[in-house]
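For this view, one protein chain was removed and the others were kept in their places.
And then chain A:
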Amino acid sequence: MASAAAEMDLVDILDASSGPIDIARYVDFVRDPAASAIATFEGTTRDTFEGKLVEELRYEAYVPMAARRLAAICAEARGSWPLLRLAVAHRLGTVGVGEASVFVAASAVHRAEAMEACRYLIDEVKASVPIWKKEVYENGEVWKENKEFLERRAAHHEMDPAHELKETSNGED
């Protein structure tokens, strides 16, 4: 059952040469005659951070682990909500201002679940998928740190210093 559901999940980690995310591909993937709703999220590069002008973002990933985590996150979402199809795409390399770095799409019979799952997927990307971005300014660059990751790390270390970062899964075997 888990593997059948996995066929309805599309996870793409797009290498630096792929160009802009093909949004339509992911929306079309989740489109389903049984669905009343497709919920989507697009993460875009913004032009300023703390008053500094951002020139571009540069993304890298621990690709095999990121792919694993994304597949697991989709399975977790399925364990929490009745969903039809899911798609997550993350771009690597340089992403310019206004461009999409990540795209999430979810379809479901009812819109509430599609929207909840969409939110869950992006929140989990932020908290647990090994992808990093460097923010490049005119006169400097810095590796960003997602507060979602830091908060989860702190919570796990508080509970039990030996505790894993990975959330207890709902739907995986």
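The rule is short, and it goes like this: contacts are C-beta pairs under 8 Å (C-beta built on N, C-alpha and C of every residue); 3 or more make two chains touch, one makes a residue touch a chain; residues count from 1.
Rule of thumb we're sticking to: contacts and distances are computed from a predicted model.
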| item | value |
| --- | --- |
| Hidden subunit of the complex - UniProt protein name among "Mitochondrial import inner membrane translocase subunit", "LOB domain-containing protein 27-like", "Molybdopterin synthase sulfur carrier subunit" or "Afadin- and alpha-actinin-binding protein isoform X1" | "Molybdopterin synthase sulfur carrier subunit" |
| Options A:22, A:60 or A:99, residue touching the unrepresented chain | A:60 |
| Option touching the unshown chain, where A:11, A:83, A:118 or A:131 are the choices | A:131 |
| Residues from chain A at the interface with the omitted partner, ascending | 43, 59-62, 64-66, 68, 90, 101-102, 122, 125-126, 128-134, 143-146, 149-150, 153, 161-166, 168 |
